[in-house]
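Excluded from the complex is one protein chain; the other protein chains are retained at their positions.
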Amino acid sequence: MATPGPVHEALAELELTDHHCHGAATAGLAPEEFAALLTEGAAWPGVSPFDSPVGVAVRRHCAPLLDLPRHAPPADYTARRSALGPREVNRRFLTAARAEAFFVDTGHAPLPLTSPAELAAAAGAAAREVVRLEQVAEAVAARGVEPDAYAAAFRTAAEEAVRRPGVVAVKSVAAYRTGFALDPARPADAEVTWAARHWLASGGRLRDPVLTRHLLWTAVDLGLPLQLHTGFGDADLRLHHADPALLTDWLRLTSGTVPVLLLHCWPYHRQAAYLAAVFEQVYLDVGLALHHTGPTRCRAVLEEALEITPFRKMLYSSDAYGLAEFHHLGALCFRHGLADLLQDRVDADELSLPDALRIAAWTGRDNARRLYGPLVSAPARDPSGRPTRKV
Amino acid sequence: MATPGPVHEALAELELTDHHCHGAATAGLAPEEFAALLTEGAAWPGVSPFDSPVGVAVRRHCAPLLDLPRHAPPADYTARRSALGPREVNRRFLTAARAEAFFVDTGHAPLPLTSPAELAAAAGAAAREVVRLEQVAEAVAARGVEPDAYAAAFRTAAEEAVRRPGVVAVKSVAAYRTGFALDPARPADAEVTWAARHWLASGGRLRDPVLTRHLLWTAVDLGLPLQLHTGFGDADLRLHHADPALLTDWLRLTSGTVPVLLLHCWPYHRQAAYLAAVFEQVYLDVGLALHHTGPTRCRAVLEEALEITPFRKMLYSSDAYGLAEFHHLGALCFRHGLADLLQDRVDADELSLPDALRIAAWTGRDNARRLYGPLVSAPARDPSGRPTRKV
Partner (left out) sequence: MATPGPVHEALAELELTDHHCHGAATAGLAPEEFAALLTEGAAWPGVSPFDSPVGVAVRRHCAPLLDLPRHAPPADYTARRSALGPREVNRRFLTAARAEAFFVDTGHAPLPLTSPAELAAAAGAAAREVVRLEQVAEAVAARGVEPDAYAAAFRTAAEEAVRRPGVVAVKSVAAYRTGFALDPARPADAEVTWAARHWLASGGRLRDPVLTRHLLWTAVDLGLPLQLHTGFGDADLRLHHADPALLTDWLRLTSGTVPVLLLHCWPYHRQAAYLAAVFEQVYLDVGLALHHTGPTRCRAVLEEALEITPFRKMLYSSDAYGLAEFHHLGALCFRHGLADLLQDRVDADELSLPDALRIAAWTGRDNARRLYGPLVSAPARDPSGRPTRKV
């Protein structure tokens, strides 16, 4: 561990922009629900979800916020969590995260989660919305549409969705649905119609490669920053299909259009760093890995991710989902890991202190401001009705 | 290096379960045989096999057990080794490993190796057997079988093999033969017959993709834990085809059946950790990499492998083959590396000492006990004749 110094102080004080997260659960959680949220989806009989790096981190860094000792036993933790109730639990962790703003993916809520406005209120911070495009497409399909009208209907629905007040970005989970080993070209109308015919007839989630390509190209047309889940996620993934290097040809074709934010990336964060180093429009974060690997490893992951990444290209996100612990823990891991690595470089005279402070502020907040536009106090509908990065 | 503390003491005293290794050579080794065993198969003219990380580790950590100084010259090492003779060399290193049990893959012995019973006797430990299924299949082929009888003959032979006393697991080297980029589905009978016809006519090792899939699905039916070589190995491998992430679809299909143990994994240990984190039946180790990378790097490899791995999912193996040095060195690297990383976390108050001790015992011994069943003093044939995890 590095000796704490001015970079630690600066990062402790910095109000972060968490540019990709989800809501926190609004209802009390049964033990198996808590377990499933703690471990990215899995609750296995006979194995405590606390017996994991993230479980250790929660007992160490979250228990004190629930008035428990460090390393509190799991049973004490869940009992105290239940006793306090979701509103108080969320308030404590969300305020502890000390974020200026949360950008909330609202497209995946199998259990009741805080809306962006509720998250903002609980945290005493701003919140903005990230529109998940697969959800928009699936809503179009659910409403009923003719195959040859799907492309236009999806585009219209997406345009409407991003016109909602507070929307700052769109997101795709193509990594989960098809992976990135796709033909990079924009599909022809006839292909889209053909694929839509098949999908609309068979139903289910959007998993068709042609429609996924169409979705990604429609995202380009929308003009907002595009967030892409890459790397680590739950069991629905084929991890090797979520290697962002597979996006290379598509990034070449879309060069000069919208910013593309590679989310999470682990264990392909070096591949993501390469893309951010050579493509102007590419940015990355190591969200999700921060709290799942915990504070003892997030410095290592950040160091690998930053090996060649330009300092204007790295952002912070928690990718917290369901448990407000993760909004806090992601921020804590990020602050500690980044401060340790930067302060050590300052102490070794490999980096000047002003540069270190600048890199810390960029990564934690200012790169997001630059990319998504500044926050204004009252997000409102843009009178022109057109997508805008200023909210 | 971490300051030694109670976790080091606990791991030094813990009798490990080496859940995947091979026998030690029973005859004296010519220099080129020793060289080939030292370096995973290669003995190159003009290059000393000692000029490698594993060679440095052997001179440092094995020489003293042969009554030589640390860092003894290679010529002294091999001379002393020859003078002591294989029986005494094996005894010294196998007892130094301080294992409770060795689980021995008996399916690959181009040179004479200790049987599990001989290994047990030399080590003063228990030994159990791991049945390599490719060897079973190749023995069936060698005995002669009609193509349309191959599937049943292989199944019968495998069932008989695992019914032998002391068998605790089966193993596949599909990584070497076809790699993991296979159709995950169980092949139809007609496909198996067709593929068997081709293989039985042409002979050689089992390398057919259909028969490999059939082998893996037969392993599922056997009900025992299935060990899969993944990642690093000798020159017969296509490394990128041994990335365990390629198993994802097959793991999804076999969910709820047998435990799957991903062996070695390096350099894809993070991919293996992901699989262990999201699939209930998946476990991993970083055997082979421990002694090949040596004690200066095994902490780093373990830390990467443990970034997201649930602590119930990591096991210890040496994957020692031929040289008893490796049974010792694997254990030594594992103990040092794991103790260093856990003790540092305790010292930084990121982990409680009781938790650290529990994780150490789980990883070194108890996860194997839980998975393979407890050792009993006298392994004996199960009277029912059916496969069982209790031996």
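Should a chain be cited, it is by its letter among A and B, assigned in written order, with residues numbered from 1 in that chain.
In this section, a residue touches a chain if its C-beta (ideal position, glycine included) is under 8 Å from a C-beta of that chain, and two chains touch if they have at least 3 such contacts.
Because the structure is predicted, anything quoted here is derived from the model rather than measured.
Looking at the complete complex, one finds that the omitted chain is in touch with A, B.
Among B:39, B:90, B:230 or B:317, the one in contact with the hidden chain is B:39. Mapped onto chain B, the footprint of the missing chain covers residues 1, 39-42, 44, 47, 49, 51-54, 56-57, 60, 70-71, 232, 234-235, 237-240, 266-267, 289, 292-297, 300-301. In the full complex, chain A touches the hidden chain at residues 243, 245-246, 248-249, 252, 270-271, 274-275, 277-280, 303-304, 306-312, 344-345, 348-352, 355, 359.
Here is the rule we go by: only the chains that are shown with their structure count from here on.
A turn of 120° superposes the CA atoms of chain A on those of chain B, with the angle given to the nearest 5. The distance from the centre of chain A to the centre of chain B, each centre being the mean of the chain's C-alpha atoms, comes to 38 Å.
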